[in-house]
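Selected chains from the complex are presented in situ; the others are not included.
Letters A and B mark the chains in the order given here, with residues in each chain numbered from 1 onward.
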Amino acid sequence: MSIHPTALVSPRAQLGANVTIGAYTIVEDNVVIGDNSTIGSHCELGHPSRLADGSPLQLGSGALVRSHSIFYEGSSFGDNLVTGHRVTVREGTRAGKNLQIGTLSDFQGHCEIGDYVRTHSNVHIGQHSKVGNFVWIFPYVVLTNDPHPPSDVMLGCEIGDYAIVATMSVVLPGVKVGQHALVAAHSNVARDVDAFTVVGGSPAKFLCPTEKIRLKDGTERPAYPWPSHFQRGYPPEIQQQLRDMFGA
Amino acid sequence: MSIHPTALVSPRAQLGANVTIGAYTIVEDNVVIGDNSTIGSHCELGHPSRLADGSPLQLGSGALVRSHSIFYEGSSFGDNLVTGHRVTVREGTRAGKNLQIGTLSDFQGHCEIGDYVRTHSNVHIGQHSKVGNFVWIFPYVVLTNDPHPPSDVMLGCEIGDYAIVATMSVVLPGVKVGQHALVAAHSNVARDVDAFTVVGGSPAKFLCPTEKIRLKDGTERPAYPWPSHFQRGYPPEIQQQLRDMFGA
């Protein structure tokens, strides 16, 4: 255990073995942190929220939360969460294991995130979003939910397993992006996207099947499904599983 | 009065009755905070600026400024300001009462904001913007001002009362968005928008009158003017006023 002398850690917070807390970080009462986790400086964990109904912020083991991040109480994360800096996560987020959240990303809470998901910087996840497993979301993407803002109607998006949403794209309320689909950069997605297809534009239109896209590495191999050539950063056993499933 | 022992509060700052200042927050000299206000942790209020001409940062009563926010000196806010986290507000911002500023929003200053305005996360308000009353601005919207950047010509946008600008839209310099108009998501607004109309696309074009849009809650009631069905979060007397005006 290594708590910086300037950190303000509530005696009610439950810290696992071998937890490190950085300078100027605040850990509120209603927080449970798993073993072998590291919390950077200037963070605020367990920010109180009426909307959390008393449930804690729960981080699994092996978490790495980088500096200036803010997590509300009332959310739970599987093991091996990794975040960039200045992440904001509100109450009601239910996330699986090995989630990576990019710098400045903003999870609005009341959403479901699968396993091995990665968001790049500055991703905005609206309430009631459902994000599958092994999904990639790139910078400045917004998952919306209100079909006629402002209103009390909330239609979350669904992003299927292995799907990719490229930078500066908006997924409109209630839209489903199929498994292994690719939303091209700077798109506005108003209709459901079929599995294994590429859409792009504003409004986004069908461009081609994902299998048409070839790697620009000189090999001309198919670029999708991406796990056929890219497994960097996943745990070794998952890398093997991806290779076995997708024929790398 | 409750000032966290780690907060650095200038003795020159004028704090009202029952003000709370969070941990690791800095309150500079030229700051006036109204009664019953709460400032979160890791904030910086009254950041000095030559451009403020010595005028203070003035927060009305009942302010709630969430953590990691930065306000320059030289701006004023009516009562009941509420902010998300990591808000940046520069000098010369003149805002009415009950403003809500979303997490990560960036007000460039030298702008006018009416009463009961709400910005969602990550909204960028350029200098010389004029935002009316009861306006809604959604994530990653940019109100611009320079018609041929970089230059010294500043043509601020005007957003009319009750208008809505949906996520990831840009309003180009000098454009006026009429009262009760709706700018759809991911739009690039190059021309003035008539009151009570919907525009969308890049460049944004007229789509339909707002009255054509129906609530997706099974009732098929008109979704606009939005105060006919949505008054959440406004003070009770304002809720009644909205219902009276818009026939809820």
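Throughout what follows, a residue touches a chain if its C-beta (ideal position, glycine included) is under 8 Å from a C-beta of that chain, and two chains touch if they have at least 3 such contacts.
Remember, it's a predicted structure, so these values are computed and weren't measured experimentally.
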Full complex, copies of the single sequence (shown: 2): 3
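Methods note: only the chains that are shown with their structure count from here on.
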Cα-superposition angle relating the copies chain B and chain A, to nearest 5°: 120
Cα-centroid distance, chain A relative to chain B, in whole angstrom: 27
Chain A - residues contacting chain B, complex: 6, 8, 24, 26, 42, 44, 47, 68, 70, 86, 88, 104, 106, 108, 122, 124, 140, 142, 144, 147-153, 155, 168, 170, 172, 188, 202-203
Chain A-touching residues of chain B, taken from the complex the two chains share: 6, 23-24, 41-42, 67-68, 84-86, 103-104, 118, 121-122, 136, 138-140, 164, 166-168, 185-186, 201-202, 213, 215-217, 223-224, 226, 229-230, 232
